[in-house]
Structure formats: structure tokens, C-alpha cells
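Apart from one protein chain that is not included, each protein chain of the complex appears where it belongs.
Then we have chain A:
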Amino acid sequence: MSTILIRGAKVLGGDVQDVLIDGETIAAVGTGLDAGDATVVDAEGQILLPGLVDLHTHLREPGREDSETVLTGTRAAARGGYTSVFAMANTFPVADTAGVVEQVWRLGRESGYCDVQPIGAVTVGLEGKQLAELGAMHDSAAGVTVFSDDGKCVHDAVIMRRALEYVKAFGGVVAQHAQEPRLTEGAQMNEGVVSAELGLGGWPAVAEESIIARDVLLAEHVGSRVHICHLSTAGSVEIVRWAKSRGIDVTAEVTPHHLLLTDELVRSYNPVYKVNPPLRTEKDVMALREALADGTIDIVATDHAPHPHEDKDCEWAAAAMGMVGLETALSVVQHTMVETGLLDWAGVADRMAHKPAEIGRAQGHGRPVSAGEPANLTLVDPAYRGEVNPAGFASRSRNTPYEGRELPGRVTHTFLRGRATLVDGKLA
């Protein structure tokens, strides 16, 4: 078994320590560790974090391999510092049976870049009508724990109630894409001053907030836990804050792009900014940042949504919704949360590794950086400054809103169970 000595990294941004990896595990953490015949990684000035965990990724396989495959998506994940990603169920066919989730799970293992934990659909074909075989997906080799119709909202209150109740049997969680369908018919961007001016169908904040309000009450009523995907409004934050204060078992995520970008950017009519939920206002962005800092929002999730060039290089109305996010997430979080003083690196580790692993029950991920733990680790150079250049992405798609934008930080190394998947910023 190979040994690796990470020398002189600031563990979780705090103390400078050496970390010795032996095989798949962290063998020792301390100062002045003896390298012996270990491969030495000089990590001076770098931050060592547990490997990041993304609870919300779209890998597109099976069915849309022209956008992304499990292999290209996990390579992108490794570049972004992730060692575990949860793959959303809106594939073709939909991941609503044990067969499909096992296929995705196996492709992840074969890729070797990042563990892939499939998310199972809540309803058959994401149609919102009949519960999918949630138990069979949980009992499969993939061991599904998170269920979501993401891309669509489980809008029928009865179906949502049943799903929340049903997954209690095996400790599952329903991750809701909160979007009231009638209130968002024809919606193309945030409803507000900008949509009125641009003549684009408005997506009111209340379409998200009303579903969240309903679902936290349902979760309370049936005594289950619910996870809310990609919060995008200040009002959503208020509802989750209220629900938590009431003791409801709710967790919530925010995407990096909702921490940085606003609907003002849509004035360009550039579909790279077309995303679901839509980019909101400055006020929303500030509320989301604060909520992530104070723990109301538990985690950052990328909602990595790869689309081929031709699906974005067209007029706004015809363009696909979504943006890639795995390879820029940490930089955006550093920019919006760390450099603003809202969160320290230990906080980043909490919101991007510990908590998402906990919510999704990802075995062996998001663990403390200490001896005996699985060696899932990420090294970040926080001093790096550079323009985002999608040409260098490992993702098969390039639909990033950050092209040409200067963002701080760079993931230099990623280790998955002791094996380097990224070395000096290059995929191993």
C-alpha cells in the first residue's frame, strides 16, 4: 500500500499540520511527521478539507450522455474537490427502479474519481402520481437514501405526505424541488422589476415559498424529515428558520450561483443565466448568505446541470435551464462566504462535506480529518486568483455563468480513499 504525506497544510484552515495517508485511511495527523518512504505533497499555504460532498448533481447518464456521463461528471467532481456526489434521478430512463440506480452506482465505482450515490425518484417517471419503488431502491446495491423528483416538484400534497411517511421505514429523506407548478406556468426568470421590463414570464418567490411552507408542515405532521433543494429567496429562508425553531426536521441547501448572481444578469438575455430556480435579487442573495452562515441553510449543493452548447446557444425562451457547478463551487463559496467573513474554512467543511454527508448518509464521507478516518481529502490553494476558463473543464458541458470572471481559490489535490484523483490541479 502506498503512503502519502501531506506536509504543512492548514487543517480546516486552522492549525498547520502534517497528514499521513496509509492505504485508504488517514494514519496520523500531527506536526513534524516522518515522511519515511511516503510520497510527499508540499501543502504549505494550502487548506486541507475533508473531500467535498455534493448532495445535488445531475450526471445525465443514462440518456443524455451528450451533456455528461458518470465518468466525465465524476472527473469534474474530482477537479472541484468532491469525493462524493449524489446523482439526481431525472435521467432517461428516470432513476425510479432498482435497476437504474444500481447502474448509476456501478458506473460511479468504475469511474474511480468520485463515489456516486444515486438519488431515487419519488414518483414513477417523475410524474407526481404514483410512488416509485422507494424501498426496492433503498434495498438495492445502491442503497438509496435520498429521493427526489428534482426538476419537478412533488406538488400533490397527498403524494408528498405519503412519500415523507413511507421513507421513515428506512431512514430516507425526500428532497423537494419547491416549485408550485400553476404559479410558474410559462415562467422564465424571477418575477420582479427585471422580468417586467424584459417581458419574460415571471417566477414568483411565493411559488417556492408556498411549497416549502406546506412541506415543512407536512414533515411535522407525519414526523419525518424533509430536505429542501436550492433555496433561492429570502422568504424561503424565513420559512426554514421558522420551521427549525419549531423543531421540524428540515434541512436546506443553497447553490453557489444563488450566493453570487442576481436577475440583473438576465438583462443580457444570455441563456447561460437561465436556471431553475431562477436567479433572484440582491436582497435574496444577501439573505441566503446570512442563512448559510447562521446554519439556517445547512449545506451548499451545486445543482450541477450540464447542457450541450447547442441547448444554450439560442434565444432565451428556447434554452435549457441550468448551469454547471462542480468545478467552480468552492471558489464561489470562498468568494461569497469566506472572503466576506461570513464563514471560516471549518464552516466551509461543515457546509460542503460534513453536513451533506450526514443528510445523505454518505458512508465514509464528510468525516473529521483525524487518524483512522477514510482518506477522503481535498487541498485548496486559497491565494490563487484566476479567470474561469471553461475550456479546461472536465465536465462534458461548458454552460458556466462564470466564464472570464475572476474567482479566488483552486483545488490542487483530491484524494479518494487514499488515492489521488487530482494532483496539482490535473486529473490523475
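Just so we're on the same page, a contact is a pair of C-beta atoms (placed from the backbone, for glycine too) under 8 Å apart; a residue touches a chain by one contact, two chains touch by 3 or more; residues count from 1.
What we mean here is this: contacts and distances are computed from a predicted model.
Visitor: There's a gap in the complex where one chain should be. From "(Fe-S)-binding protein", "DNA polymerase V", "Aspartate carbamoyltransferase" or "Nitrite reductase small subunit NirD", what does UniProt name that chain?
Guide: UniProt lists the chain left out of the view as "Aspartate carbamoyltransferase".
Visitor: Which one touches the absent chain: A:141, A:286 or A:318?
Guide: A:318
Visitor: One chain is left out of this view; which of A:35, A:141 or A:196 touches it in the full complex?
Guide: Of the candidates A:35, A:141 or A:196, A:196 is in touch with the missing chain.
Visitor: Touching the missing chain, which residues of chain A?
Guide: So the residues of chain A touching the missing chain come out as 188, 191-202, 204, 268-270, 310-311, 313-320.
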